[in-house]
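Below is one structure, written out as structure tokens; comments come after it.
One protein chain omitted, others in place.
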Amino acid sequence: MTTATAPPARRGSRAGARGTRGEQVAGYAFISPFFLVFAVFGLFPLLFTFWVSLHDWDLLGTRSWVGLGNYTALLEDEDFWNALVNTLGIFVLSTVPQLLVALALAQLLNQRLRARTLWRMGVLLPNITSIAAVGIIFTLLFARDFGLVNWLLGHVGVDPITWQEHRWSSWLAISTMVDWRWTGYNALIFLAALQAVPRELYEAAQIDGASPVSQFRHITVPMLRPTIVFATLVATIGGIQLFTEPLLFNSGANAITGGTTRQFQTLTMYLYEQAFTGQEFGYASTVAWMMFLVILVVAVVNALLLRRLRGVA
Amino acid sequence: MTLHRPRRPARTAAAIGLILTSAAAFAGCGGAEGADGGDTTLRVAIFGDFGYEKLYDQFEAEHPGVKIVETSEGDLGKYNTALTQKIAAGSAPGDVVAIEEGQVVNFLASADKFVNFQDHGSNDRKDQWLPWKYEQATTADGTDTIGLGTDVGGMAMCYRRDLFERAGLPTDRTEVAALWPTWEEFTKVGEQFQEGIGTDDVHFIDSATNTYNSILMQSADETYFDPDGELVIESNPAVKEAWDTALGMSEAGISARLKSFSTEWTAGFKSGSFATVACPAWMTNNIKENTGAEGEGLWDITTVPGGGGNWGGSFLAVPTSSDHQDLAVELVDFLTSAEGQLGAFEATGNLPSNPTLYDTPELQQATNPYFNDAPTGQLFVAGARNLQPVYLGAKNQPVRDAVENAMRSVENGDTSPADGWDAAVEDAEKAAG
Partner (left out) sequence: MTAQLERVEPAVVRRPEAPAPARPRRRLGVSPTVVVLALVTVVSAFPLYFMLVMASRPNGDITSVPPPLTPGGELWTNLERVLSNADVGFGRAVLNSLLVSGVATVCVVLFSCLAGFAFAKLRFVGRQPLLGFVLLTMMVPVQLGLIPLYMLMTKLHLVGTLPAVTLPFVVSGFGVFLMRQFVVQAVPDELLEAARLDGASILQTFWYVVLPVLRPAAAVLALLTFMERWNDFLWPYLVLDLDHPTVQTALSRLAGGYYTDQALVMAGTLLGVLPLLAVFLLFGRQIVGGIMEGGIKS
């Protein structure tokens, strides 16, 4: 790495241009740690999973080659489609408000305030708490007989709701849980990006008399576009792999099926159920690869939507 | 802001190098840490509480230089998943592992991953276990026994004396037993109770599913699968009967509709949301912990309607990945011996699977002070004598989950009983693969 010295060549336009030899070497050297480690600990499990998905593979017993049989079976599997609908539903219900609020929150946190550290760290508190504790807390909050939520609703005349029982209520409760945990996280990522936006921009805009909303639209959003794209992508990936929150929400027996009629079973829960309750390692691996494809599709759709957004702005 | 003056890149490289080598050194030292100095440590992985503390001390005293370390997982589902993952990957969570009744058939499919106790003379001591208990952990051809029985889930019925009194029912355990020789009569008592108690905050049973499992496990020698592994959920009348009886209770309005082992169910013990719980021997400890010390004397135990039955119970096995197989086998032999099973019974109330113990004074005279000094030994032994060997099948758990889910959705009023049964059959067929 140390041998790579800066090239004397001009560094004008970057797009498409080939780097000098020094740049090439440094480039590969800088990215090599990631790829080396990933090759060992990431790629092997990935390829192995694909290999398994081509088999009828009992986790503890026999295995036989079925080619793409698992994939065709999965496409006709109602429970898979049900899990897909749940996953996407909860994803939209949680991610959209989460990112919008996070962006606004970042903007607020970026102002000159007293005790900034306190405010900025405050938003991350839900994330500091281990997921197991969050699970216990939320199950208690949403409990039918003694939960805080039903108790509060009771004061305005709402009968106790069994939150796990209905599709709408379980989605709502899980989305609340996800948003609670991840809004501050995203706000902090946005904040880090915001700090790179020269303060003079805002000051100039203020002198021009631009309102905070207008500043937000015309400075913050355009300047943060790469970070917004990034946060959306990460939220997409996290949202489609949603697992722990709905699992913990369904405390007690059969937690993995996500409710009596699978009303809030996500894709990862279905994968887990197939692998460890049903012992169908091959089929579960197929679900994993289909999830991979789903994430890919949703990510591309996201990218297209965000591109249009730029066109409007 | 101006640039820092360029310093020698060597220092930068040294900094990076330092981090990398310290990481590598850390990796190396971590790898070497595993070795023990002289002493042998035996790891025992269980779920819940098997009551082995004193027995470990005894074993350690008889085997100088051996140290036993137990890990216990509270959640059976989590335990099963971790155990399955490790066994599938060619490893194990301990030198001795507990396997629950519902999982043992699965592990028979990979019997090569476990030490065959027949190689250690277990066939000569077969009469130490109820015959069906021994067979449950033995492969179909009878040549390989992967686990030795610990306890069986001999069944009884636990009930709340205080709530029964409030509802105007008798509280004495013999009188209570006389009220419900059958499940039909049990339902009728439930309706009486509900009328007498006069509040919606207290119900007679905790849930339809728990009662359903109790009925099912005492009514047949097979449940969802026949011994050939065929799904018989529709052709086996016992399943539908248990389903109808349990849901009948729910329709009669005597169920608190609490999902087993959920937070609300657990809390229901303390708040007195239900007056009875179908009660395999291992459940007594659970009730005691959930109700808490201040609930001592509130609960009592009596016979279960329909007379006996089995629900749950476990085995101990030694994975072939263990480095101390012989010693581990010795420990399993000790823990599952008459002496070991008696020790466990005294510590937790788990009912021995060794029938020779059933007539001993230790069991016959055992009482449980928490349960109003109920003669737990006699009660559970009476249940165990009527035990039917129940064949479960490899896919028992997913099928049971499917049926329980369907039942709960009927109980919650989301589905009609007829549709619920259709869904149960359909989901069971899918789960059976």
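Think of it as A and B in the order they're written, each chain with its own count starting at 1.
Here is the rule we go by: contacts are C-beta pairs under 8 Å (C-beta built on N, C-alpha and C of every residue); 3 or more make two chains touch, one makes a residue touch a chain.
Computed from a predicted model, the values in this text were never measured in an experiment.
J.: Tell me which residue among A:A173, A:I219 or A:A253 touches the hidden chain in the full complex.
T.: A:I219
J.: Given the full complex, what residues of chain B touch the hidden partner chain?
T.: Touch with the absent chain occurs at residues 1-4, 6-7, 9, 12-13, 16, 19, 22-23, 26-27, 30-31, 33-34, 43, 48-49, 69, 71-75, 82, 85-86, 88-91, 263, 266-267, 270-271, 282, 285-286, 289-290, 292, 294.
J.: May I ask you to list the residues on chain A that touch the chain which is not drawn?
T.: 1-2, 4-7, 11, 14, 17-19, 22-24, 26-28, 30-31, 33-35, 37-38, 40-42, 44-46, 48-49, 105, 108-109, 111, 113, 116-134, 136-137, 140-141, 143, 145-148, 151, 180, 184-185, 188-189, 191-193, 195-201, 204-205, 208-211, 213-215, 217-219, 222-224, 226-227, 229-230, 233-234, 237, 241, 243, 267-268, 271-272, 275, 281, 284-285, 288, 291-292, 295-296, 299
One rule holds in what follows: only the chains that are shown with their structure count from here on.
J.: In angstrom, rounded to a whole number, how far apart do the mean CA points of chain A and chain B lie?
T.: Comparing mean C-alpha positions, chain B is 36 Å from chain A.
J.: Which chain B residues qualify as touching chain A in the complex?
T.: Per the touch definition, chain B meets chain A at residues 9-10, 12-13, 16, 77, 80-81, 84-85, 87-88, 106-107, 109-110, 113, 209, 259-265, 267-268, 271, 273, 394-395, 397-398, 401, 404-406, 408-409, 412, 414-415, 423, 430-431, 433.
J.: Considering only the defined contacts, which chain A positions touch chain B in the complex?
T.: Interface residues on the chain A side: 1-2, 58-62, 79, 136, 139-140, 143-146, 162, 165, 251-257, 259-262, 272-273, 276-281.
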